[in-house]
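What you see is the complex with one protein chain gone and the rest in place.
Chains here go by letter, A, B, C, D and E, matching the order in which they are written, and residues are numbered from 1 within each.
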Amino acid sequence: MRENKIRSIWNAGGAVVNGWLAIPSSFSAEVMAHQGWDSLTVDLQHGVTDYASAVAMFTAISTTTTVPIARVPWLDPGIIMKVLDAGAYGVICPMVNSKEDAEKFVHACRYAPQGGRSFGPIRALLYGGADYPAKANETIVTLAMIETRQALNNLDEILSVKGLDAVYIGPADLSLSLGCTPTFDDVDKPVAEAIDMVLAKANEHGVVPCIHNGTPEFALKRIARGFRLVTIGSDARLMAAGAQQIMLNMKSGLKAVSSKSAY
Amino acid sequence: MRENKIRSIWNAGGAVVNGWLAIPSSFSAEVMAHQGWDSLTVDLQHGVTDYASAVAMFTAISTTTTVPIARVPWLDPGIIMKVLDAGAYGVICPMVNSKEDAEKFVHACRYAPQGGRSFGPIRALLYGGADYPAKANETIVTLAMIETRQALNNLDEILSVKGLDAVYIGPADLSLSLGCTPTFDDVDKPVAEAIDMVLAKANEHGVVPCIHNGTPEFALKRIARGFRLVTIGSDARLMAAGAQQIMLNMKSGLKAVSSKSAY
Amino acid sequence: MRENKIRSIWNAGGAVVNGWLAIPSSFSAEVMAHQGWDSLTVDLQHGVTDYASAVAMFTAISTTTTVPIARVPWLDPGIIMKVLDAGAYGVICPMVNSKEDAEKFVHACRYAPQGGRSFGPIRALLYGGADYPAKANETIVTLAMIETRQALNNLDEILSVKGLDAVYIGPADLSLSLGCTPTFDDVDKPVAEAIDMVLAKANEHGVVPCIHNGTPEFALKRIARGFRLVTIGSDARLMAAGAQQIMLNMKSGLKAVSSKSAY
Amino acid sequence: MRENKIRSIWNAGGAVVNGWLAIPSSFSAEVMAHQGWDSLTVDLQHGVTDYASAVAMFTAISTTTTVPIARVPWLDPGIIMKVLDAGAYGVICPMVNSKEDAEKFVHACRYAPQGGRSFGPIRALLYGGADYPAKANETIVTLAMIETRQALNNLDEILSVKGLDAVYIGPADLSLSLGCTPTFDDVDKPVAEAIDMVLAKANEHGVVPCIHNGTPEFALKRIARGFRLVTIGSDARLMAAGAQQIMLNMKSGLKAVSSKSAY
Amino acid sequence: MRENKIRSIWNAGGAVVNGWLAIPSSFSAEVMAHQGWDSLTVDLQHGVTDYASAVAMFTAISTTTTVPIARVPWLDPGIIMKVLDAGAYGVICPMVNSKEDAEKFVHACRYAPQGGRSFGPIRALLYGGADYPAKANETIVTLAMIETRQALNNLDEILSVKGLDAVYIGPADLSLSLGCTPTFDDVDKPVAEAIDMVLAKANEHGVVPCIHNGTPEFALKRIARGFRLVTIGSDARLMAAGAQQIMLNMKSGLKAVSSKSAY
Partner (left out) sequence: MRENKIRSIWNAGGAVVNGWLAIPSSFSAEVMAHQGWDSLTVDLQHGVTDYASAVAMFTAISTTTTVPIARVPWLDPGIIMKVLDAGAYGVICPMVNSKEDAEKFVHACRYAPQGGRSFGPIRALLYGGADYPAKANETIVTLAMIETRQALNNLDEILSVKGLDAVYIGPADLSLSLGCTPTFDDVDKPVAEAIDMVLAKANEHGVVPCIHNGTPEFALKRIARGFRLVTIGSDARLMAAGAQQIMLNMKSGLKAVSSKSAY
């Protein structure tokens, strides 16, 4: 089976640099996949994507060595299994708030006897290879989002669930849940403390700590603190930020031109 | 009929800042349309778009005051009329190399008696308003691409064609045609001279000079020289450039981290 | 944040005239959005639409001042949050049969602390504006469908749920559930009585009563009785009814022609 | 090969009632196909459709006995052959202005030796049956649009082209070309005279006269005068007209309600 | 209402030959529908299809007399009702493991009073006919997948659920669940015994036994043993198998050619 570079990087003690895809287009996904990300996550939750566009985007990512991940819209076995069958090598599940949530999530990602994933890896066989059925359980990575006060309260139990590879912190939702302003990087103090706690506990339980970031600067700081998968930016944000910069340059440039031409 | 802001800016002596769309997605088009461009061009020639995605993208642009333009794949009346019916307020036509080309192009963009555009402005009526049939001829802008040696040779004739509002220089193709390396900004000397000639002649004939650029710096220089519509960047390039910058930052940051951790 | 005209009309004591979209096409949605409806509902339950077509249709509606609503296929937080992120300003949820259903529904529609909606309003930010995160909870309207005997039995509890703005009666399903023939307007007596009861109780609880209708005549009667949002027709029904009328005219006309030509 | 009901009706001396599809949706096409039209035309010229949506719409029409026709965007052999391969039983070609145009059109629609249509009836075989290759030439109907002064001038030559089954008058474009206001029914006098001339000459040459109408009343009048295929309305117009009627009823009804409640 | 040929075949004591669709294309579905299958199942679980492609595929199947079935991704009332509204005449539901599962499944498929299906058969009315609302309950077939040890343990209870027409064995998942290698035909002994047990118990309860097969040989054997609906192959497998055979022939042929040319 094709290796999962995420596991390889983790096994080598490194950190995964993950990109984010919200635009439902195989072309923009392919452009992103050529920029050197270790992995790219198709966001079926808050992105403007659904199953059909996700398949097209996984296919585009598969033209490179970047690893395809999916964030599913909700803890729903139907869509979790569909993105796995479509070739996702990792699944990020939002709102995992309890041991039961974590178990249900893992159960949907693993074939028996480790779980109850239904058999039919239609595109995954093409992507992973003929031994996918035998090796999928040890290859696919499962990432549970920790993003509510409830999840913090149940953290030890969640981290104890067998087959859960990683926890993925959503700082924006975690902020909201703790009564703070939603943001990715410069979070309020209670959120920062919660992030530290999740990091520490994840390491205790041998679960990989992962986190969403707004900038490379923060992502690097968080890697330095021990995070092992960091997401930065998204296709749509990068595009918007680039356009804003151009418009700023053009407006100030045009002002300069027009003030000059006033003389 | 809804005004064509391109004409208004031109009439006020200003320059239009135009963005470029190559990703076939209404969502990325809508994101771009919220960044303040005067106009956005859906590129049906070299972009990964076709008629169906163009309609979705025009619709997305129509949620803002940015003006929708189409670059058609070729001088073909069928697709020119279809993008106009879909609500494009400007058409950029590639490879207009002769008077006949320019006449054929204008003929496809104007209703009788000025041209031979077939009647049926299905979405244009929604976008432009009920008086679209009466005012389309004076509202829609026509931009002929000058991008070959042949076009340079026929320039005066092309510029004399009634109903042609603007010429649009494609520096990359013009470079190729003149035996130079294809680029947008720092063009070889023969290309630079040709650009100057087109600018001068367009002004002589009262045709608006427009040009494709790689950076805002060059776009501003060209506005200063007299160009009245400048294109900068594209959705896909902005996204790729942003991602490359992140990866650069991450790689040098991770190197710093790992060399530090070596001690 | 862009105002929600539904709330404005309600606050002014008026009734909202709502149209219905079952055809998965941004073009037909845009045509409908130009006809003057206060709001248009993209029906993801019984319409032939899904998330991807709904986004395209919301975009089309956003070219006008008509308010976009979604009816979701089921009480599922995943799709409820996705349509909100895509810019729906109202959500109609089918089969809200108990207090728990109503609470789950409201929870999915409101950010903390009022609910548990996950943060990521990707297109909603474009549509609503930069202050969407702060004002979404007070702007978005929630409409729970009352359409079963069970819901009637639990009505007081349902109407007591904080954050539930409105109840929306589905006369066809309510008829079925009460053992009557499914229809919108001339409902059987038990259904008529149930509708009156819902109307009365909703008013008692300060919850806005809304209802689905087959004809403008009935919609007007129901407004006169106190309903504050009325749906009439659907894109597909209007089209079919228009075509049937043409075929009737043509057949009787052709019969007249052919009987005349018999002489 | 499945019969072409258009030919059967013509052979029986009758007139074909044709509907028009501009919405790119297989569902709306299927709804229309269940209303009893003899034929339905997918409009790839002024409709919001392209090849991909046309195939889906032909498929939807094929669930009924209504005959699928395509209006192509332009006199281009590529798309003419593609809609035929996709199962269209008739092709309406816009802007046939000369004998050469008519010959090129027919050539694209007929296999050798009558024409030069390329062989590969991929979906047409499914729709028409295994003997499609042998019988397509005699089954498919070709309709050339007469809609310019130039076409009127060349009418006899156009009507003499072998293999041209019918002429189809576009009153809106013909009006424009003759310097009149574009409309379907109550055309200006020069247009009315031109229509009469086309009708008379078509009958002389044994070519079937067809025409686009706005209302069943006019369609019936034109059948009475001798037209043998009449188009009325379109999916989008029917939907919009129905919605406008509802909004009229609602607005006057609401005014009545509110003036009553003023007392 | 259009008859359900599956019921007719069952009533006549016959066995249904069912094909399987995993490719999300109305064209490939239409090709398959012309090959004589009694029914075709659009697989929304492990196929690369979703609701939107399923509707297109049902439409394509509806051009023939083959019966359209859907396998839904999960026991979720939202999607079950959507495929029924879209015209599916049968629903295969995966992972029905308990009486509660079976009851929930049947409840979603039947209108009151037999169940709680919401009313709005938008495309089903076109496909089934005007009396669809009255006759859907007795026409639609419900097939619950038996594919886990848990389901075997609860088999009598599952089979006792009123309104469950058939059980459908998934030998691959059943194998996994029993600790055996996933396959369709030559299953391990514990799986074979389980299949026999399901067959026997289904017959006892008057529930129709159905099963997924890899080859016609096995399908025939299973019919001979008493199965009444057999699935063989899938569009994608047939295509891949045909291509593999060609490549085998070509490679051995080319080897022969090149060894010959070596002399």
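By our rule, a contact is a pair of C-beta atoms (placed from the backbone, for glycine too) under 8 Å apart; a residue touches a chain by one contact, two chains touch by 3 or more.
Keep in mind the model is a prediction, meaning the values are calculated, not measured.
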Touch partners, limited to displayed chains, of the chain removed from view: A, B, D, E
Per the touch definition above, residue among B:Asp38, B:Asp85 or B:Asp173 touching the missing chain: B:Asp173
Which residue of A:Thr49, A:Ser62 or A:Asn154 touches the chain not shown here: A:Ser62
Identified contact with the non-displayed chain, of D:Gly14, D:Pro77, D:Gly163 or D:Gly226: D:Pro77
Hidden partner chain, touching residue among D:Met1, D:Val31, D:Ala86 or D:Leu159: D:Ala86
For chain A, residues in touch with the removed chain: 26-27, 30-31, 34, 55-56, 59-60, 62-63, 123, 126-127
Residues of chain B (touch criterion as defined above) contacting the omitted chain: 22, 24, 45-48, 50, 52-53, 72-74, 76, 79, 94-95, 147-148, 170, 172-173, 176-177, 179, 182, 236
For chain E, the residues touching the chain missing from this view: 15, 17, 19, 22-25, 27-28, 31-32, 34-37, 48, 216-217, 219-220, 223-224, 232-233, 235-244, 246-247, 249-250, 253-254, 257
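Heads up, the rule we're going with is that only the chains that are shown with their structure count from here on.
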Shortest path length from chain A to chain D (each step joins two touching chains): 2
Same or different contact residues where chain E meets its copy chain D, judged by the half mark: same
Central subunit by CA centre of mass proxy: C
Matching chain pair for A-E (criterion: over half of the contact pairs shared, by residue number), options A-B, D-E or C-E: C-E
For chain C paired with chain D, centre-to-centre distance based on mean C-alpha positions, whole Å: 36
Where chain A touches two or more other chains, by residue: 22, 24, 48, 50, 52, 76, 79, 236
